[in-house]
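Here the complex is missing one protein chain, while the rest keep their positions.
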Amino acid sequence: MEHSSLAGRIFRGVALSLILIFFMFPIVWIFLMSFQNNDQILRIPPRILFEPTLANYEALISGQLRTAAGNLQISFMRNLFNSVVLSSAAVLLALLLGVPAAYAFARFKFRLGETIAFTLLSFRFAPPLLVLLPLSLYYQELGLNDTYFGIVWVYQLIALPLILWIVRGYFEDISPDIEHAYRLAGHSWREAFTRIAVPLAGPGIAAAGLLSFIFCWNNFVFALILASADKQPVTVGALAFVTASGIQYGQIAAAIVLSVTPTLLLALYAQRYLVEGLSLGAVKG
Amino acid sequence: MARLEINSVSKAFGAARPADGLSLAVEPGEIVAVFGPSGSGKTVLLRMIAGMFEPDDGDITVGGRSVVGAPPERRGIGMAFQNFALFPHMTARDNIASGLRAGGNEVASRVAAISKLLKIEHVLGHTPRELSNGQKQRTALARALIGNPDVLLLDDPLRNVDAKLRYEMRLELPNLLRRGTAAVLYVTQDYREAMAIADRIAVLIDGRLAQVATPADIYAQPASVAIARLFGDPTINLAEVSPVAEHGMLSAMVAGARMRVGAADGLASLGACWLGVRPEDLVVSSASADDAIPARILAITPMHEKAVLLLRLADGTEWLAALPPDAPQGAADDGVFVRFAPDAAMLFDRATGLRIGPSHRLKAA
Partner (left out) sequence: MDMLELRGIDKVYRSRGKPPVHAVRALDMAVEKGEIVALLGSSGCGKTSTLRMIAGFEDVSAGSIALGGRRIHELPPARRKVAMAFEGYSLYPPLTVRENIAFALKSAQLSRSEVTRRVEEIARLVEIEDILDGYPRAISGGQQQRVSLARALVRDADLYLLDEPMGQLEPQLRAVLRGRIKSLLAERGMTAIFVTHDQTEASALADRIAVMEGGVLQQFASEKELKGRPANLFVASFIGEPPMNLLDAEVTRSDGGFRLSVGTDMGFNIGGAGLDNAAAKALAGTPQVRIGIRPQKVAVGTGDVRVKVVSNQWLGDQSHVAGDCGGRMLIAVTPGRVAARPGDTIQFALEPHHLHIFGSDGSCIRHAEVS
């Protein structure tokens, strides 16, 4: 492999560029769209060069959407805030519940253990709508409809299984002898859990938390059905851009850019953990 | 000062019975090696004492008090693991100090003392990742020793260090372990390590203690053919014989030669037996004699400063002879004659495998 020819290197470079362009194109295109008005976007043929405008971002931040049919109130910033609150709270709750559960599944064999773990995972298989319709009826009766808590709770369907399975793999990778050694040195199992197991599974827990944050952030249907306007996250809020006078592509693009940016930055920051976490703890010191 | 006592402990995992009525007592300050082939239940025994799982049956006491059911942290046990089990996110110093609950100056001075003893003072600030295997192993030992536990369990601690270090530790360990008054159980798969380190060896085969005795006794007087085969490198030579008495001596036909195999002690015959002769007890010469087994040298394999000859006896049996380095060895394919002294012969019952040597009546293990 070390003596590759010049032709081989050129070929590899071209192939990599093609793959990069293929995957980056939608993101770059949307980024460009967010600086154009609807006319520029819908022009045929499309142009790479255009006069950029910040109007889309202005509209989003001020909450005033000017369309041909008149001014429209939108609450994009509110939606963004909701997304942050809902996703963070959901991940926090899932970590509090999921990490100890993952530890239990990794360390102890108990009756129905595997069944329970698999059932939790199977929530990810079911089409969300199937669950949602009956759920919304119950929620109405319980008064959980259109509450932050109700949505955070239903987000556990997304976050909990993910955290449970990723973190479990990490705990399984830690030699039980390390915890045994700590206990023999006179520490209780709680101390062994908090001082040994959790720090050692740290990268895995971070990765699992990050992934479930992204999945929660991107969720659409749960909030669409269970939340009204003032509790909606950005994903649902974006529907407001489909107006009577047409679809506001520019604002949608700007909204996408704004809503993708936090998760993208987070993912970039934690890239190393993410890769490690997704390889299920294959890297262990 | 506390005695470790294991009383008829049994443990089953499904069909496997890694512990089957084990009883063993270890005095304070004594080192007992638990030795046996892999899968014989050594590690299970250690883990039951440490409290990682509980016995199905029987009792384990430390200083007269039962520890069964107590959590590991309340058993007064120190342990060193085969894979070291160091805490990867702590420095060597913190690893060692984790064995002490009390805080303050005392911790620092005790860590300093134990690390000086184990010659790891210069790496105390390193994390396990930065330590060599030998240093990891010493750190793990320091962590097990620092709390002055009543019972010290060592699970094959030299398995993962290189040969040179292992040899050094073999010389050093007994003195280190005897410094305190802990009752020490030392698990190993290497019979030389067991003999070098232990006061007594407990031979564990298939979840049962086959023999508990001093190293010299086990080597010279193994209770069964299985034990005889576990001690000694090269392995003891065996032949199927049916000894009969003749002029007060037992003798047996081995590959066509009549060999004397011990005093008769009034017996007329012994029935079907295994004859066992250690390779270092064989004498190989080119001169024929009545009491010598004709053989051919198949190969010469030098080992531990000795010449080990693979011999094919007249009846096809393969035996090994370990000769001192200065003895004449001959060459591959030479015809030779093999002898051994009658008191070097061991006899084992063919059916039970138990030793029936007439001059050494078997003591029950």
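Order of writing sets the labels: A and B. Residues in every chain begin at 1.
Going forward, a residue touches a chain if its C-beta (ideal position, glycine included) is under 8 Å from a C-beta of that chain, and two chains touch if they have at least 3 such contacts.
Please read these numbers as outputs of a predicted model, since none were measured by experiment.
Within the whole complex, the absent chain has one touching residue among B:8, B:66 or B:301, and that is B:301. Touch with the chain omitted from the figure is made, among B:18, B:215, B:243 or B:276, by B:215.
The residue from B:163, B:268, B:287 or B:351 that touches the chain not shown here is B:163. Along subunit B, the points of touch with the absent chain fall at residues 37, 162-164, 167, 170-172, 174-175, 191-192, 195-197, 215-216, 219-220, 229-235, 278-280, 298-305, 308-310, 318, 320, 322, 324-325, 332.
Note that in this section only the chains that are shown with their structure count from here on.
Centre-to-centre separation between subunit A and subunit B, using Cα means, comes to 57 Å.
Those residues of subunit A lying in contact with subunit B across their complex are 175-178, 180-189, 196, 199-200, 285.
Residues 50-52, 71-73, 75, 77-79, 81, 83, 85-89, 98-101, 128-129, 140, 143-144, 147 of subunit B are the ones that touch subunit A when the two sit in their complex.
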